[in-house]
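With one protein chain removed, the remaining protein chains of the complex are shown where they sit.
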Amino acid sequence: MTSLKHPETTAILLIHCPDQKGILAAVTEFININKGNILYLDQHVDRKANVFFMRVEWSLEQFTIPREKVEEYFDTLFAQKYHMSFRLYFGDQKPKMAIFVSKMGHCLFDLLAHYSAGDWNVDIPCVISNHADLEPIVERFGIPFHHIPITKDNKEAQEVRQVELLESYGVNFIVLARYMQIISDDFVARFPNRIINIHHSTLPAFIGAKPYHAAYERGVKIIGATSHYVTADLDAGPIIEQDVARITHKDTVEMMVHRGQDVEKMVLSRAVEKHIERKILVYQNRTVVFS
Amino acid sequence: MTSLKHPETTAILLIHCPDQKGILAAVTEFININKGNILYLDQHVDRKANVFFMRVEWSLEQFTIPREKVEEYFDTLFAQKYHMSFRLYFGDQKPKMAIFVSKMGHCLFDLLAHYSAGDWNVDIPCVISNHADLEPIVERFGIPFHHIPITKDNKEAQEVRQVELLESYGVNFIVLARYMQIISDDFVARFPNRIINIHHSTLPAFIGAKPYHAAYERGVKIIGATSHYVTADLDAGPIIEQDVARITHKDTVEMMVHRGQDVEKMVLSRAVEKHIERKILVYQNRTVVFS
Amino acid sequence: MTSLKHPETTAILLIHCPDQKGILAAVTEFININKGNILYLDQHVDRKANVFFMRVEWSLEQFTIPREKVEEYFDTLFAQKYHMSFRLYFGDQKPKMAIFVSKMGHCLFDLLAHYSAGDWNVDIPCVISNHADLEPIVERFGIPFHHIPITKDNKEAQEVRQVELLESYGVNFIVLARYMQIISDDFVARFPNRIINIHHSTLPAFIGAKPYHAAYERGVKIIGATSHYVTADLDAGPIIEQDVARITHKDTVEMMVHRGQDVEKMVLSRAVEKHIERKILVYQNRTVVFS
Partner (left out) sequence: MTSLKHPETTAILLIHCPDQKGILAAVTEFININKGNILYLDQHVDRKANVFFMRVEWSLEQFTIPREKVEEYFDTLFAQKYHMSFRLYFGDQKPKMAIFVSKMGHCLFDLLAHYSAGDWNVDIPCVISNHADLEPIVERFGIPFHHIPITKDNKEAQEVRQVELLESYGVNFIVLARYMQIISDDFVARFPNRIINIHHSTLPAFIGAKPYHAAYERGVKIIGATSHYVTADLDAGPIIEQDVARITHKDTVEMMVHRGQDVEKMVLSRAVEKHIERKILVYQNRTVVFS
């Protein structure tokens, strides 16, 4: 929401570094002194790991450092001194998001609804799928749909095609909206912390295929969904968002699937929104999700 | 709540059997025709397993079959014909519940609060613990406290003492209110579906010791608790109740433990209440929990 | 879900009547004896009001009473005897649902997503709106969109047009998916308990316009949404479903609106699903919503 609500151009800085006294004061002082008006600031210190995290967004309207110099200045003045990792964004840059789907449309639909409503500062240049089922829906929204069927034999080659497509569209991050394929490590390595998956359980419970069936067999009273960044380890990447729904003994597997779909789409959309807003930092396979 | 609200004596019947046409009609007709006034009826058919479940409670005030004959009549007229498993209770029978604790008091406290308030139709003849820490609290409530320390070497003998105590008090079921010991298979076998445990995770996630630490390491956004009947398999018995709480990256393990305790006590108390109300049926390691 | 999962034709009966002994037994016996296979049964007795409620669904495959005679037989044999109100449906009858919208699309989108996915046993013959904004979206789904602008002066006439349209399409019930107009009493009277509204607060809090603004002013920590049947009293009809989301002091009115939209669409879709499944009974301005 942030970027959309501030029509003037803003800079967004995401930082993490070893904690030490004075970082917060130094960074805010730097922005203030150069006439940046801070619109958002949130910070967190992980005292166990001794790491400082910060997200700050400020207006560039009267900022005295030219936009194209901000990164360089920040790097020189702070990042090296404090051993920081940082990412700098500008509020008027729209990230490009590709959506990967398979046959089920509930998550795709919810993403497209937010997109159509203008809720998010994002472009969707393409949807990619290993099945053609959802092509008509995607085309209704005027978004190119690419059907790239995957088999055991062609997977490597088809992933090359996918990567070429993503590059041709200038895609920044990928959303797996119930895409039922496992992504290869090579592919994942090209998009570190930039592939968002939705898994239909409250991980780490019910890793892998058919979690609702497993949940039914175990007789649980709560089902859930987990959105996480994809890493080389299946269903083990940094968790962004989770939520649950209550079920009872009356719920069959089919009813659990049905109820679960509502949770899945909400959890995925919330995670995607946070990513678009540049509010997520990843550290040691965990996320800091700013409010 | 049910029994307490109907001062007249009631009979409660819990049934399960292979599903077939006419069971529900036959049982309700039997009660009606003999002038029992049905106060509660809930039923469930598991169409996958083809099993019929039912809980019915009726007033005995004008019931024409004498109380001491109800079981025999029902067995003869229905149970054998329909291959039923059934349990018969009377609303004026107070079950006797033993509480096992270790050092942490939050679940114990919540159980004693409900007990003191007269919320539940139950007696608590004793509390048993492997530590003496909670003795002063229990004694404030006028409940005998038995300190039975467990070590690797004396476990078998001490369980014998526990069983003798429970028998001497006429205990019907046991609540493990964060009792940090694993109960032996022999002990469990004496109380089938009559030992209620609280586990501090949403099972099957984080089975075993230190679930909050594991949850922290995994970077989850939701923690929870599970109440289940104890079986020979660790943390794998039929689940009665689960609930969760949201956490964020700001929560340390200590804060997760603290927040989790509120969930644990609520989940355990709800499960105990359902058990006291005789609203739980167990079938194939799953529970039917009537509303 | 029920109807969709049973491809054979089913009959669905919704009943309420003064409670008395033997109703449940009599009705189930009637179905059993005539070779109807009961697929679903749920009942409720409101002991305060002394009213019996029931929903039963059975297969007509081997049912010995012809489909077109069921209503007459049931009326003669039971309804008159027990002073019942009842409604009879057949699982293969698809109800026709009209959607009324204004400018906001989030609820409409969620309804169309469920519709497109085939989740619901329903037809959507038309969407009606006082604004043209959502026309392109509706047309993508191949559904006729009727733009009927409402002003103070033309309201009566335009409602006549709306009713004519609804009749021409054979509409059974109406969903107000954030339709920002108040419906006249005459209109409401034509569709008793057949107009479903979504109000963006947990009624009865924040009745009327701008509930999020009012919630912000009051400094609440929870916002919510309520789906209810429309009656002549504004926001006072029988409640079908409610849900909430947590907010904090960080949430502006705009963020509350944004978060609230997710709750609104979920609550409305759940209510619509229950209505489509014929699982709602209305009695004394309250609903019985079967599971």
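First chain written, first letter: the chains are A, B and C, and each begins at residue 1.
FYI, a contact is a pair of C-beta atoms (placed from the backbone, for glycine too) under 8 Å apart; a residue touches a chain by one contact, two chains touch by 3 or more.
This structure is a prediction, so every number in the text was calculated from the model and none was measured.
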Q: Quick one: say which of C:Leu203, C:Val230, C:Val257 or C:Val272 touches the chain that got left out.
A: C:Leu203
Q. Of A:Asn32, A:Gln80 or A:Gln93, which sits in contact with the chain we cannot see?
A. A:Asn32
Q. For the full complex, which residue in B:Asn154, B:Ser184 or B:Thr248 touches the chain that was left out?
A. B:Thr248
Q) If the missing chain were put back, which residues of chain C would it touch? A) 44, 46-48, 202-206, 218-222, 224, 238-244, 248-250, 252, 285-289
Q | Contact footprint on chain B, counting only the chain that is left out | A | 1, 5, 104-106, 109-110, 112-113, 116-117, 119, 137, 140-141, 248, 250, 254-255, 258, 262, 266, 269, 291
Q: Touching the hidden chain in the full complex, which residues of chain A are there? Just list them.
A: 21-22, 24-25, 28-29, 32, 37-39, 41, 43, 45, 47, 246
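Note that only the chains that are shown with their structure count from here on.
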Q) Going by the stated contact rule, which chains contact chain A and chain C alike? A) B
Q) Relative to chain A, which chain has the most distant C-alpha mean position? A) B
Q. Does the chain B and chain C pair touch with the same residues on each side or with different residues, judged by whether over half of the numbers are shared?
A. same
Q) For which pair of chains is the number of C-beta contacts greatest? A) A-B
**Q.** Inter-centroid spacing, chain C versus chain B (mean Cα positions, whole Å)
**A.** 37
Q: Return the residues of chain A touching two or more other chains; collapse runs of consecutive numbers into ranges.
A: 248, 250
